[in-house]
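Our next item is chain A:
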Amino acid sequence: MQCFSGTRRWALKLAAAAFAGTLAFAAPAQAEKPIKIGFSMALTGGLAAAGKAALIAMEIWKDDVNAAGGLLGRQVEFVYYDDQTNPSTVPGIYTKLLTLDNVDLVVSGYATNMIAPAMPIVMSRKMVFMSLFGLAVNEKFNYPNYFQIMPAGPNPLTDWSKGFFDIAAAQNPKPTTVALVGADAEFARNALIGARENAAKAGFKIVYDKTYPPPTADFSPIVRAIQAENPDVVFVASYPPDSAGMVRAINEVGLKTKLLGGGMVGLQFAALMGKLGPSLNGIVNYDFWVPEPTLKFDGVEAFLKKYQEKAPAAGVDPLGYYLPPYAYAYLQVLGDAVKAVGSTDQQKLADYIRSHTHKTVVGDVSFAPNGEWATPRALMVQFQGINDSGLEQFTKAGARVVLWPEQWKSGTLKYPYAQ
Partner candidate 1 sequence: MNQPPVLDVVGVVKRFGGFTALDGINLTVAPSERLGLIGPNGSGKTTLISCISGSLIADDGQVRFQGQDITKLTPHRRTGLGIGRSFQIPRPFGSMTVAENVAIPLEYVGQGSRKEIASEARDILGLMRLDHLADTDARALNQIELRKLELARAMACHPKLLISDEAMAGLSGNEVDEILEILLAVNQRGVAIIMIEHIMRAVMGFSERIVVLDAGKKIADGAPEEIMRNPDVERAYLGE
Partner candidate 2 sequence: MRIGWFYPIALLLVLGGAFATKHVDSNFVFYAGYVVLQFIVLATAWNILGGFTGYVNFGTAAFFAVGAYTTIALNKALGLPLLAIMPIAGIIAGLIGLAAGYFTLRLKGVFFSIATLALAVVLETAVANWGYVGGASGSYVIPPAEVPFFDNYIEGLFSLMLLLAVVAVGIARYIALSKIGRGFAAIRDDEVAAECMGVPTLRLKLIATTLSGALMGIAGAPYPFYVTYVEPTSAFSLTYAVNSIAMPLIGGTTTWFGPVIGAVLLGSLQQWATVTISSELNLLIVGVTLVAFVVLAPQGLVGLARKLFGRGGRTP
């Protein structure tokens, strides 16, 4: 029994050696060794749909960069592991990346639960940490080298739903009552916290404020309970299966309200949009990118074309508007910083990223001191003129018009919601 820990150590060393061997073998005989970027990604488990889509986008970035000669004349290589959407795998993965795989750069995996466990390890090594869609992760860590690509804004919890309540407050006559409903899970609860603040700030009276658990098979009792309070505005923070259930129940019950939506995850995904079709009309929901003329940033369409070629084989979202451009962009920021600084010196990279505006496929990005976007750009879009199921219509402008922020506005609100 005494040899127990020894044996395992030995086995690990062997595994590490074997792994290093394969890497060495795979690397072409070049003068410069490649720049290695390490990360964990949810390739299985609950977040895998998004994680896999993100990985495709990241591979496209890598191919683009390598085709153009790499970074600092070195080819870019990924070292990544599946975190299985299981947070307890993450600390081990990042430790391995940094100590055994000796990667030059790390970026985060997808979503809050997978990002937070990596923070202490990344922080202890003082690495730059580009982060993919974690909601307010840095509020507790206050790590200066953390940068979030999700355009929620410097106060992510409230900025998230700010647009929705701005739009509501701008209507005439101004709505007075609001209902808040959301899922019992991480993002939705946080979105509701922000929504509560925004509603209070805009002077709305909250008449319904409840959460529901997964799995809720039928949402009509909830929708009816909301209807009973007769709210002018209904803010929903939901996950994909409940978003669909909610939309169906709202249509079946015939919810009468003036403004509906806000934080419904899933209505950005092709699989749901295509099926829900016309029942989406009128819903005002957050989004990060839609094919509207105001959002045609440099390179985004070329990127999406490449993505859409690869998506069907991987079984991920065929349109890829929501997450993939940002997965491409967070590497773009990092890659451009490496080019500009001329090394992988972490402190210099962090200083550069913090002090510059970055041109990316999701537009110009600059960061606030806490690592969030300096100006919020969680878009509020409204589904308009959807006439049947079918994906084609969502690839054209006008199906989801941008209402907020003003700078990116591409259409006008159809108000009130009630059908």
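The candidate set was assembled so that all candidates are chains of the complex that A comes from, given by their letters.
Heads up, the rule we're going with is that a residue touches a chain if its C-beta (ideal position, glycine included) is under 8 Å from a C-beta of that chain, and two chains touch if they have at least 3 such contacts; residues count from 1.
Model, not experiment: these values are computed from the prediction.
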{"item": "Touching candidate for chain A, same complex, options 1 or 2", "value": "2"}
{"item": "Contacting residues of chain A [partner candidate 2, same complex]", "value": "1-2, 4-6, 8-9, 11-12, 15-16, 19, 43-46, 80-84, 86-93, 95-96, 99-100, 112-113, 116-117, 119-120, 124, 137, 140-141, 183-186, 188-190, 193, 211, 213"}
